[in-house]
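For this depiction, one protein chain was excluded, whereas all remaining protein chains were kept in their positions.
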């Protein structure tokens, strides 16, 4: 169990965000690997607490004894992933997306949906580092908006943890 | 003053969203026109309550005696636009973006920023009609994601109010 | 209409809180008077947006052309009081009680319920002046906890507005 010892450096928290019902098998596979890799490096995995990308990331974390937290849109735990260490019903609906981003030191986004895009945008808005898996083009009236992009969970986790390191690039 | 008479059909509420500090003069001009046009059609204008696009939309609404509401990120009113009819400090920071979208029957987005994109995405996620002014390309792993686009405030307001009408297209 | 003129001092906002369904006729009468008196003094009345004490306070404010805002627990306006100038659906359930208190410069509590008590407590916790109508005894392990008490709407409004005045007692 990757609970930090007294005196150990504070845990880092990374949100793995992505679609629930619309997630593809590839998305879920990538999410499980991402959750596992994060947990193996002592990171607490935060998700939206449901299925699809969220449930797979939690499953990956729990498969190696790591901690994962699900911040649920509902006011109860009925639809919570069974792989979570801790679930937090909020009753906030999609407003909980902002809570996930706020509670995270960094974000990995896997697969695409409007909810996922809201989390990427909120993270960029509030200065939380984000790495996306998969091709995103986000271009608005203010110009091209690049986001950090990687094509494998291993590379995404490496990139994000470098960004989170003290003095990270 | 466009307060609805007893027995009148319920007011519609439209959020005008866009950047504060980074807004261009063109953005602000378009926002003022949009706020004015909405108020002239009896719509309550909701914004994030600060300056830039938000303040200009409120100014447009107030210029014709309309109602506008500002849902502020701060816990006090110190930075509220002076053009608001009513200001609501929330202390929620960017989490208040979701509250703006939730309180709106429809959204007009003007100009571009990560905060604006979060509001577009939350609206699309929760089924609130959105019309954007300006060029956005939002493409993710799940394919191209079109949003309703218009090139003038007049066309944007017309399009949105048609979408909000009973049986709207 | 008590909209403030450009250059006028900023409006004050006072929340009138109390039960919806369980409100007595006396509660509702006192709430209507309180809403009216506040509006006559240029105050924007904030409520929880539903019936009972909330609806009566909004009705009192609207009877003299004042502004009232309802911060609804639901995510839509279906149950909003018809007397509101502006309604804000939040989808926050009882969590919106904290938003009401935060948006208010002061609070008048009328009648008793657990929801009302939560608002009194949150206001006292965050330093927002509160005046209660009716007999409350709130005694906990830390000692007796007095709240400002008055027995008529007139006295409650006078007392609260004195507390809110610059250098208020």
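Read from first to last, the chains carry the letters A, B and C; within each, the first residue is number 1.
In this text, a contact is a pair of C-beta atoms (placed from the backbone, for glycine too) under 8 Å apart; a residue touches a chain by one contact, two chains touch by 3 or more.
Keep in mind that what you see is a predicted model, and the values were worked out from it rather than measured.
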| item | value |
| --- | --- |
| In the full complex, displayed partners of the excluded chain | A, B, C |
| Candidates A:35, A:73, A:89 or A:153 - the one touching the absent chain | A:89 |
| Which residue of A:16, A:30, A:57 or A:99 touches the chain not shown here | A:99 |
| Chain not shown: contacting residue from C:29, C:82 or C:115 | C:115 |
| Those residues of subunit A which, in the complete complex, touch the missing chain | 1, 3, 6, 10, 44, 67, 69, 71, 75, 77, 82, 85-86, 88-91, 99, 102-103 |
| Interface with the unshown chain - residue positions in subunit C | 19, 22, 27, 92-95, 97-99, 102, 111-118, 121-122, 124-126, 133-143, 145 |
| Where the missing chain touches subunit B, by residue | 75, 91-93, 95 |
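Going forward, only the chains that are shown with their structure count from here on.
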| item | value |
| --- | --- |
| Angle of the C-alpha superposing rotation, subunit A to subunit C, to the nearest 5 degrees | 180 |
| Chain at the geometric heart of the assembly (C-alpha centres) | B |
| Approximate Å spacing (C-alpha centroids) for the pair subunit A, subunit C | 40 |
| Where subunit A touches two or more other chains, by residue | 92-93, 95 |
